[in-house]
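Note that one protein chain is taken out, while the other chains of the complex remain in position.
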Amino acid sequence: MARFEKITLQEAAGLINDGDFLSFSGFTIWRRPMALIYELVRQQKKDLHLFEVNGGTHTEVLAGAGAIKIWESCWVGHELYGKLGEGIARGQVEGSIIVEDYSHAQVVARQLAGAYGLPFFPTALSMGTDILNPKYDMLSKAGLRDGSNPKIPVKKYDVIKEPFFGNGEILMMPAVNPDWALIYASQVGDEGTVRVFSQTYVDAEVVKAADKVIVIAEEMVPDNYLRQEPEKNLAAGYAIDYVVECPWGAHPTGSQFFYDVDADFIRQFYQVSKSKKAFDEWADEWIFGVSGHEEYLDKLGINRLQNLRANSVLGYSTTVKRGTR
Amino acid sequence: MARFEKITLQEAAGLINDGDFLSFSGFTIWRRPMALIYELVRQQKKDLHLFEVNGGTHTEVLAGAGAIKIWESCWVGHELYGKLGEGIARGQVEGSIIVEDYSHAQVVARQLAGAYGLPFFPTALSMGTDILNPKYDMLSKAGLRDGSNPKIPVKKYDVIKEPFFGNGEILMMPAVNPDWALIYASQVGDEGTVRVFSQTYVDAEVVKAADKVIVIAEEMVPDNYLRQEPEKNLAAGYAIDYVVECPWGAHPTGSQFFYDVDADFIRQFYQVSKSKKAFDEWADEWIFGVSGHEEYLDKLGINRLQNLRANSVLGYSTTVKRGTR
Amino acid sequence: MTTNNDYAKNGEYKPIDMLACAAAKEVNDGDVVFAGTGLPMLAIALAQLEQAPNAVCIYEAGSVDGRPIDLPTSVGDSRCAYQASIAAGLAETFYGQLHCGYVDLAFLGGAEIDMYGNVNTTVVGDYAAPKKRFTGSGGNPDINSLAKRTVFIMLQEKRRFKENVDYITSPGWRIHRWPSGEWVHKKEVYGNYFFGGPTAVITNMAVFRFDEDGLMYLDSVHPGYTVEDVKENVGFDLNVSRVNGATSPPTYNQLDLLYKKVDPEGIFLP
Partner (left out) sequence: MTTNNDYAKNGEYKPIDMLACAAAKEVNDGDVVFAGTGLPMLAIALAQLEQAPNAVCIYEAGSVDGRPIDLPTSVGDSRCAYQASIAAGLAETFYGQLHCGYVDLAFLGGAEIDMYGNVNTTVVGDYAAPKKRFTGSGGNPDINSLAKRTVFIMLQEKRRFKENVDYITSPGWRIHRWPSGEWVHKKEVYGNYFFGGPTAVITNMAVFRFDEDGLMYLDSVHPGYTVEDVKENVGFDLNVSRVNGATSPPTYNQLDLLYKKVDPEGIFLP
């Protein structure tokens, strides 16, 4: 067990090479490592290979910046604040991004196998769908299932006859073990114990499945505190490699018990995500136009952020306007 | 979702038929549904088929009573308070109990598959051991792998060539789905939410894998209370079928944050478990000699039980004498 | 005298209200419901306030039987986990609950549907060179795979009710057995994992159900629409022989619940 190294956002992004295989904490517009995503764009990373459950704003920031070469997932959008993943959609339609589709639970099957060190995970979920249509295996079409990349299985899936109960055929999904897990966590202890609040999504599996783990932490706290309720923790210190302390690091996505989703920000982003030109202008303002995370926060301003602050009992903002009434 | 039914220990045991396939909460000498086990013996159940992780005092009570026909597990003993599972050992040596051995993690693999509704679970753990020696497949030897019992897979295990990464062969363990899960839980809510304290063992998987679930609860509490920290709960109300409120229901095994293991009781039991005659005398006193759980507690007496009471901060007794000093 | 349980009249409710109320009726008391974001949330919340107080809702992001006091905007929202029985992650909801076999009813959406209940939420056109990309599957096909009953909530448009959907994202009653591609009944592919399939499609115009052969038929038409209106908005030859009259409109009580209790902030109800 090497103790994690505390680094800066710039250093964290600097560890990622063009072409690296990334996975993320969170779900759609919740607990995404946004500050690190921005920094990856600032450092102009290219040809990234993404594997994730339901994607979200972070995916679209990378897509808009032209940083993605392969996207393996099942969904992308901004929930209520942006119906589609416009950048991924544009990439797929134009052919600049190789999109490999799964069902959500098939993504989870691959991550569970990766996390548990299993070569595959069986599932009956989403059999009979075009996800399994061999014509639509895009990594195979791109010649990437030739075994030369150990991170890409030679088959998208397999179907085997179950040998124990005469239950017929079942699907098997290969493990996924990305190079990096980029994690936003609610709390990290001084010895590296990781905790997230509310639903845990696949955060634990993403941590375990990756070769290396970078955590951006909303706050760092004494490990002793986290160890008083060890059943609430997600990962032990030896499972993580780098930590960046980064308050508001998930903005504009939400972080339960810290702040709510910045709906207006995402709505605006969704609009600009519809064209390369509009995205570039937006990025000039919000990514390249600020020197880093602190300037980004300054630009957002205290009143905007305060409005997103979670009510400490409920875990979400009770002041932010969400609907039309 | 049918809401659980609140019943008595006698009614709970009455639901179990001779020959039924049972599984249990807990681990060795911790959180075993002992009050229900005693009642099964009192009602003279026979030919039971057990599937469990590391067995313990409950296994040995059933073995001593001659209630077990098939024991599928990986370990039995009383930890520091009784080195061996004498009843199971005697049954195996005499041939009165069919013992099917696995490794601990293979048992867990079977339970995970059962809990997740998967037909099997892959594992690299304990390959190359005599557990997989076909000569030692005792259910097969007994002619029980002919497919006539849907709860017994036609093969003990399978080995397949992993099709995705050229990783060679891997073991696959069949799912297990017992008729019953007999669970001791720390707390059950009035709507059936289940919580256990400290390590969770395989309690969640045992609940999910079984067709029907009986929970004996140390205490019943408002569901609202348990729902304040939903990340600490083990099962939702719809997953359980019957509840018995039964304080001290795990004695002599321990229940973290309620009471410690009754080491003296188990040491004494271990001695009597070494012969059928001694066991019968012990059972006459402690099982048949009391009308039920309340009389059993009366017989133990308040001072003995108070000494086992867990310190509410530490979760275990700080007054019970554990060692030689 | 108008009581709360009287039906509202045409013009007193919006199409989305009708949709939510018709969908809510599909929930039986005690159902374990696995629902997606949006209208499904309104439907399950309304049902819990009316005929199904013991229905339980699972959201894929990790909450089981949550009791939001503020309507969630997504299944990942912490509002979903408020007073939940369990808050965990996707492994728990997809495998520990859904694959385990607990789920009675799925409440899902879709962009396109065919007469077998196959749903597309992925692309328009050939997948290998699509004209348009939607969000993708999300948990839709997973939840639909193993729920005993699935109710789809959709917009009624001809281009959405198609002879063949461009891509089968979510499995209906007739599907392909991959990798061979045979076109067979869902039962053939799922074997012992065949628990059921789509039982209803609810749109802004009508309620559709599926017959014994897994073919969609028109069950009831919402007030203000005719069978012909519906047929004109369906791209395949719709079986209208079993039409069962008009769908009951929302009651005043339901509208009250929807606007005052379920979605007072106007998140999904404008």
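Read from first to last, the chains carry the letters A, B and C; within each, the first residue is number 1.
In the analysis below, a contact is a pair of C-beta atoms (placed from the backbone, for glycine too) under 8 Å apart; a residue touches a chain by one contact, two chains touch by 3 or more.
As the structure is a prediction and not an experimental result, all values here were calculated from the model.
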In the full complex, the chain left out is in contact with A, B
Among B:Asn177, B:Asn233, B:Gln256 or B:Ser273, which residue is in contact with the omitted chain in the full complex?
B:Gln256
Can you work out which residue in A:Gly147, A:Pro230 or A:Gly289 touches the chain that's missing from view?
A:Pro230
For a quick check of understanding: of A:Thr193, A:Ser273 or A:Ser317, which residue touches the chain that isn't displayed?
A:Thr193
If the hidden chain were put back, which residues of subunit A would touch it?
1-3, 115-118, 189, 191, 193, 204, 208, 223-224, 226-228, 230-231, 233-239
Subunit B residues touching the omitted chain (full complex):
26-30, 53-54, 73-77, 79-80, 83-85, 88-89, 92-93, 95, 99, 101-106, 108, 112, 123-136, 138, 141, 159, 165, 167-170, 197-205, 254, 256-257, 261, 263, 310, 314-316, 318, 321-325
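FYI, only the chains that are shown with their structure count from here on.
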Hey, which chain ends up farthest from subunit A, C-alpha centres compared?
B
Expressed in whole Å, how far the mean CA point of subunit A lies from that of subunit C is 27
Approximate Å spacing (C-alpha centroids) for the pair subunit B, subunit C
40
Mind pulling the residue numbers of subunit C that touch at least two other chains?
63, 81, 87-88, 95, 99, 146, 193
Give me the residue numbers in subunit B that touch at least two other chains, ranges are fine.
117-118, 231
